[in-house]
Structures are given as C-alpha cells and as structure tokens.
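Left out: one protein chain. Kept in place: all the others.
Let's look at subunit A:
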C-alpha cells in the first residue's frame, strides 16, 4: 500500500531524514513516536509531498509518488492529512469545509457533495454541527471536522500529525475515539502522536524515530514491553515523567 525506501530529506546542510524505510499495509495503523526534532513531521509531510524528498522513493498502491509524471493533486486526494492545528477554513461552516474539495476536486453536484459530507460528519459525531463555523466549535470538534474533511474524499491512507497535541485531554478523547472508529472500519492510518494509550489499543505497529532514523519498528507489545530498544525505553520513561 505505502512503501517508502531510503527516504532522505535535507534542509540546507542539515539532513533531517537519513534513509527511512517504512512499509504500511492495507488497513494497518502505524504509530510513529520519537523525540522532538527527530523528523516525524517531516517524514509525514514527505508522504504527500508537502515537503519534497531529497532522495529515495515512495510508492502508494504501486504508483511512484515522486515521479514527475505522477499527478500529485490526484495522489494527495488519496493521502488525507490531519494537522495539529486543524487548519479548517474559517470562512466556511463545517459542512462547507467538507464539501469544498468534493465540489471542486471530485466535481460532485451540490446535493451529492452535501450528502457525502453529512455522512462524513456523522461518522465523527458532528452531524448536528454542520452549520457551525470553526469559531463556534471546540478544538476537539474542529479536529473532527478536519477528519471528516479528509475521509469524505475516501483516501487510501490517512496521515495524522499530532492530531491531539493542541487539545485539552478531555477534548482529545473525542478525537481519539473518532480515530479508533476509523481504524475499526478498516482505514489505513499513519499517526504521529504522543498518545501512548491509543497506540497500545489501536496500533498494529509502532515506529520509534530518532535523529532522522528509524531505531525500532514493531508491534506495540514489543516497543512498550521489556524487549524495547534501550533508546525507546529511555524515551518512554522520560515521557511518563
């Protein structure tokens, strides 16, 4: 499904990703952890070419994402992204946020787009808030609208960059619950987050990154257990303090 090989990214003289290999299978949830500055966001942003990788390859469903012949707009639609800061369109209500790409990218009719958008909002428990503008929604609700905006396009993979880091714990719960529902429904997901409980409950694999490299990649039971790499243990124990 998603196949990343020897991915490198440099910003000026600094190498932020130093040859990342990562495979994500269909319906898998891969959870990425690591200290600040280890390159987690950069890796995620390379996956839909918000950042242009310096070297290596990324295949999505067999399509070479980095080939100049690839229609990046078409691919991005299949690689939904959810940001730490929500990035909802403030001038559109929840429904308008979700329908925009349905209308403009998928060229759906107004009625069709609305029906799809309402179904997506329903999946994240916000059907009643369709008419609210982002400023009239809590942070947790805003983030769920952002998730609805992504899933309405029926992506093959959903990328999450610290979706709950800007939220109070009470509000984070609703977002994590929505993400858990997506996982149960078979969505393929790559999640960068510090929500270790969510990782334990839902992740198929946990990937620990440090200094632009993957240090360990395995099931949660391994990375959160006694067989974890010493640096993973050190990172986790520091987090819990």
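A few remarks follow.
Criterion: a contact is a pair of C-beta atoms (placed from the backbone, for glycine too) under 8 Å apart; a residue touches a chain by one contact, two chains touch by 3 or more; residues count from 1.
FYI, contacts and distances are computed from a predicted model.
For the chain that does not appear here, its UniProt entry gives the protein name "Polar amino acid ABC transporter permease", which is one of "Sarcosine oxidase subunit alpha", "Xanthine dehydrogenase family protein subunit M", "Polar amino acid ABC transporter permease" or "HEAT repeat domain-containing protein". Residue in contact with the omitted chain (choice from A:1, A:66, A:100 or A:236): A:100. Across A:65, A:81, A:94 or A:192, the single residue that touches the chain missing here is A:81.
If you put the hidden chain back, the residue from A:90, A:169 or A:226 that touches it is A:90.
Residues touching the missing chain, restricted to subunit A, are 48, 50, 73-74, 76-77, 79-81, 83, 85, 87-91, 100-101, 104-105, 146, 149-150, 153 (touch as defined at the top).
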